[in-house]
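Heads up, one of the protein chains got dropped from this complex, but the rest are sitting where they should.
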Amino acid sequence: MYQIGIVGAAGYSGIELIKLLSNHEKAEIAKLFGHSTVGSYIEDVHPSLKNIISMEIENFSAEAILGLDLIFVALPSGQAFHAVKTAFENGVKVIDLGGDFRLSDINEYKKYYKYDHKAEHLLDKSVYGLSEWNEKEIASANIIANPGCYPTSILLPLIPMLKNNLIDESFISIISYSGTSGAGKSIAQNMIFSEVNESVRAYKVDEHQHIPEIKKYLEIFTGVKAGFSFVPHLLPVTRGIYTSIQAKIKNGIYEKEIQDAYKEHYSTKSFIRFMGNKIPEMKNVSYTNFCDIGFNLSSDRALTIFSTIDNLLKGAAGQAVQNMNITFGFDPAEGIMKCSKKLSVHKSQKLPVIFS
Amino acid sequence: MYQIGIVGAAGYSGIELIKLLSNHEKAEIAKLFGHSTVGSYIEDVHPSLKNIISMEIENFSAEAILGLDLIFVALPSGQAFHAVKTAFENGVKVIDLGGDFRLSDINEYKKYYKYDHKAEHLLDKSVYGLSEWNEKEIASANIIANPGCYPTSILLPLIPMLKNNLIDESFISIISYSGTSGAGKSIAQNMIFSEVNESVRAYKVDEHQHIPEIKKYLEIFTGVKAGFSFVPHLLPVTRGIYTSIQAKIKNGIYEKEIQDAYKEHYSTKSFIRFMGNKIPEMKNVSYTNFCDIGFNLSSDRALTIFSTIDNLLKGAAGQAVQNMNITFGFDPAEGIMKCSKKLSVHKSQKLPVIFS
Amino acid sequence: MYQIGIVGAAGYSGIELIKLLSNHEKAEIAKLFGHSTVGSYIEDVHPSLKNIISMEIENFSAEAILGLDLIFVALPSGQAFHAVKTAFENGVKVIDLGGDFRLSDINEYKKYYKYDHKAEHLLDKSVYGLSEWNEKEIASANIIANPGCYPTSILLPLIPMLKNNLIDESFISIISYSGTSGAGKSIAQNMIFSEVNESVRAYKVDEHQHIPEIKKYLEIFTGVKAGFSFVPHLLPVTRGIYTSIQAKIKNGIYEKEIQDAYKEHYSTKSFIRFMGNKIPEMKNVSYTNFCDIGFNLSSDRALTIFSTIDNLLKGAAGQAVQNMNITFGFDPAEGIMKCSKKLSVHKSQKLPVIFS
Partner (left out) sequence: MYQIGIVGAAGYSGIELIKLLSNHEKAEIAKLFGHSTVGSYIEDVHPSLKNIISMEIENFSAEAILGLDLIFVALPSGQAFHAVKTAFENGVKVIDLGGDFRLSDINEYKKYYKYDHKAEHLLDKSVYGLSEWNEKEIASANIIANPGCYPTSILLPLIPMLKNNLIDESFISIISYSGTSGAGKSIAQNMIFSEVNESVRAYKVDEHQHIPEIKKYLEIFTGVKAGFSFVPHLLPVTRGIYTSIQAKIKNGIYEKEIQDAYKEHYSTKSFIRFMGNKIPEMKNVSYTNFCDIGFNLSSDRALTIFSTIDNLLKGAAGQAVQNMNITFGFDPAEGIMKCSKKLSVHKSQKLPVIFS
C-alpha cells in the first residue's frame, strides 16, 4: 500500500481526496495535515466523514512526511510553496491542486495571482497534470501541478480542435459557468446563499488567473497561439462547470473532421465521454471524474463545443488521484470511479456504444 | 379607465399581467379568458391571486371582447391566431405575447415553430413591440407582437453596437442562460425539478425559434446583416435571463465609443440601466422590468457585452404593459414599476448617478 | 406627504422598505441613514435600486431627523437603542424592525440576545406591532416593536386556536423552516452557498431568541400560557418561512370550530388568507405581505396548522409599513400591495370566494 499525505485536509478538495483515497485499493491515507485544525480529528471537523475515517490532523513538517510516497497539497493558491519545496527536497512526490506551479513566468504569476512566487527554482521541475494529454510526463514527475477547474473544462474540448487545425484560432469565445464550490470555503459577502441563489453573474472578466494557464497549455499541447476571450460566470449550483466555446470553422472542414478529431484523441480515455451531436448535461457528470463533450456545427459554419465536469473531481481531486495513479503506474481510473473496473470489461466486450 | 382583457390568464405571463394591471391607475382588467379553466375564478386557479383579484374566467368570443380597449394574448405560440384575428376585426387593440406575429416570412415561421400560419394577412399589420426601439410604430399599432424573452435580452445590448458600427458583424457569439419559467407551465420530463436542479444544459442549439426573430430585428433596427451564433441554456433558477455576447471590436474603436453608444441610445430610457464596466447580476432585475447592461473590452480587443432581464417581465408581461402604455399614450412606466414615479423626480433633481 | 427616514438602509429589510415606500402615495423617503456607507448613494451600494431612487446615505443624529414624521430602524438586534431613544426624545415616531424592544424582561433579553439592554426605560413605551392583533395600540404608539419573522408566522395561525380554546395548550409542536435572507447579510461560513444549498439543518434548538417573544405574545393575545417547543430550520431558498404546528384538539371540538375561529378573527384582514383545508405553498406569498393559513384535522384528532409568509415582507418590512399606515391612519394596505386597491373593490362586490 502506498502511503499518502494530504495537506489542507479540511477544504472541499481535501474532503474529496479523503473520500476517493478511502476507497483506493493500492494507496491509503497515512497522514492528514492542517493548520488551524491541528489536534482535531478530521471526522469532527467534517461530520460527513464519520464512520468513513478517523484520523487526527497533524502539523506539516519535513519529519512528518518521511516515509510517505506522495502528498497532495490542497491549499488555496499562494500557500503551497513550503509544502511543495519540503516534499521535493525530501524525495516525496507531490501533487499541488492550487495554481502555484502551473505557470512558468513568475511575472505573469504575480500579475494574476497577486503573490510573490517563493519557489521559482522548482517551476521547471513541475509537470502539468492534464491527465489525458501529459501522461508520459506525469508518470515520471516529482512535482505535478494539477490543472485548474476552468482550464480542464476548456483544454479538453478545445485541444483536439486546434491540434487538428479545424477552427479559426484568431477569435475563440469561451463562456464558462461554475458552481460555487470552485470558490472553496472562502467567506465573502457575495458568496452567501442569499446573494448567489436565483442569480447569475460574470466575474473577473479578462483578469481571471486561469487565463494565462489556458493560453500556455493550449499552445504547448497544440502548437497554436490562439486568440480567445474567456468569461467565467457564477452559477447557483454547488458542483459543476459548464463550458460553451464558439469559433468559426476553417474552410473545407465538415462535421466528420470534428467527430474524427475527438475519436482520435479520446476513444481510449476512460474519463472523456464524447457524445457527438448530443448536448452534455451537467448533472450527468456530478460526483464523477468524467468530462462530457458534445458539439454543434451550424448551417453558417459556426462551431459550438460544450463540455461539462464536476469541478471538485475532474476539476480538482479526481484528476489529482488520476495523476497519482499514473505516476505510480496504476490504472488511471483506480479508486476513482466506482465503476471503472466494469468499464474495461465492457470496453473489450460489447462496446462500441459510445461513438455509435 | 381603459378596459382590458387577458386571453390565457392561467399561464405564467397571464399571472404577471394580472398583477401588473391590478396596480395600474389608468387601465383595469375587465375580462379574463381561458380554455380548460372557463367557469372557475382565477383566484381559485391561482391561490397566489387571492385577495388581489376575484374574477371568473370566460370563454373568448367576438361578443365577449366588445367594449374592450385592448386584449393581451398570453398563449403558447401557435395558438394566438384566432384571438388576434377576432380582436383586429372588431377594432380591439391586441398585444400578442407569443411568437405568431413576429416573423414576416411564413415559411420561416413554419420551419422554426412547426405550425401553419393561419393569419398571414395580418402579418403586415403587426408591429414589433421592442419598446425602446419601436416606440413610434407601437404608438399607432393595432396588433403588437411582443418580443421573445431571449431576443429582448439580446437586441437591447447588441443594437447600439451594430448601429454605431463598433463591432465586427461577421461573427458574434451569443450565449444565453434562462430560468425555467421561460418554458411556461408545459409539463415535460426534462423540466421536472429533479432533472433541472443542480444542472445546466444547452438546448435547441441552432434551431431555437428565436433565431430568425433576432436576425430579422437586428437588421431592421441597425441596417446590418450580422452573422451570429445563438445558444440558449437552461438554468436552475425560476426567473431571469443572462446573456453574454462576444465579438471583435472594429479598428479605431475604444471604450469611449462603446460607452457613448449606450448613453446615446439609452440615457432617457427608464428601464435600461447601463452600468458601464460593472457586471450585471441577474438578481438585481428579478421581479422588475429593467434590462441591466454592462461590458468589458479586453486588452486584445474582444468585447463582451452582458445583459440580464426578468424573462416574465421585461421578457414578457412587463414589456407588454409597457407597450400598452405607449399605445395608449401613457408614461411607458405607468403601473409597471412600483417606483417609476420617484424615478422622474430624481431624474430631474439630483440625478446623473447612472452613468457616473 | 409624510416624511420618512430609514436607519440601516443597506440591509435586506432596508432595501425592502425603500422599494415599498418608493411606491407609497402618502409617505416618502426623506432620509437614509447608514454607518459604513455614509457618503455613498444608495443606488451605488445596491445597484438593484438604480433608476428607482437616488439618495445619499447620511449619518444619523438628532438634528438629522428633525422634521421627519417617522423613522424605521432596520439594524441587527442590539444596535437599535440609540436611534430609538433619539427618535423618542425628539418626538419622531419610530418602528424598530429588530428585537430590542419586543421583550419586557431585560434579563430574558440578555439571556437570549446576549446584549445589555441600554434603553430599559423605553420598554413600557413600546407597542408590539403584530398588525392584525394590536391595531388600536399601534395607532397611538410612539415606539413600535415590529415582530420577528418566526413569531409572525407562528402567532397569526396559533392565536385563534388558543384564544377560542380549541387545542390542548400543554404541548404544541412548532416546526418552522426559513429561507436564508432571515439571517440578513451576516457573513458566516455556514451561510455560504455551498454549505446551504441542497441541504437542511435545524439550528438554535431551544435557544432561539424568538422563543420568549412567542411565549409572551401568545399569552398576551390569548390569555393562555401555552407549552410549546419551537424548532427553526434553515432552508435552501432566499425568501420565505413555512411553519407547521401540531397539537391535540380539545374534546368536543370539530372542524367547524376551527374554520369559524379563523373566519371570526381574519375575514376582514386584507393580508391574512385563510385557505381552510387547502395547504399553503410558500411561493404563493413570496414578494407579498400575505400570510396564508391552512389546516388539517386528522381522524385521531391531531390538528396540524400551516402558515407561510415572506420573511422580508410580512415578517419584516411589509408589516413595518403596515404598522406605519396604521399609526398614520391610512389604509393598512396603502403602498404595500400592488393590488390592495382592487382588493377593497372586490371585497364589497363579488367577494366571498375566500372562505367558500
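Going by the order they are written in, the chains are A, B and C; count residues from 1 in each one.
Heads up, the rule we're going with is that a residue touches a chain if its C-beta (ideal position, glycine included) is under 8 Å from a C-beta of that chain, and two chains touch if they have at least 3 such contacts.
None of these values were measured; they are calculated from a predicted model.
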item	value
Chain not shown: contacting residue from B:37, B:126, B:146 or B:180	B:180
Contacting the left-out chain in the complete assembly, out of C:43, C:69, C:169 or C:195	C:195
Residue among B:42, B:55, B:97 or B:196 that touches the chain left out of view	B:196
Option from C:216, C:233, C:250 or C:263 whose C-beta touches the chain left out	C:233
Chain not shown: contacting residue from B:14, B:157, B:236 or B:315	B:236
Those residues of chain A which, in the complete complex, touch the missing chain	19-20, 22-23, 41, 43-44, 47-48, 50-55, 198, 270-271, 273, 275, 278, 281, 283-285, 287-288, 290, 292, 337-339, 341-343, 346, 349-351, 353-354
Touch residues of chain B, complete complex, unshown partner	12, 179-181, 183, 185-189, 191-194, 196-198, 236-238
Sites on chain C contacted by the missing partner chain, in the whole complex	171, 173, 175, 177, 195, 197-203, 205-206, 227, 229, 231, 233, 235-240, 242, 244, 246, 248, 279-283, 286, 296, 298-300, 302, 304, 306, 308
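Throughout what follows, only the chains that are shown with their structure count from here on.
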item	value
Interface residue overlap between copies chain A and chain C, same or different (over half shared)	same
Closest chain to global C-alpha mean, per-chain Cα centroids	B
Centre-to-centre distance between chain C and chain A (centres being mean Cα positions), rounded to whole Å	47
Residue numbers of chain C (touch at least two other chains)	198
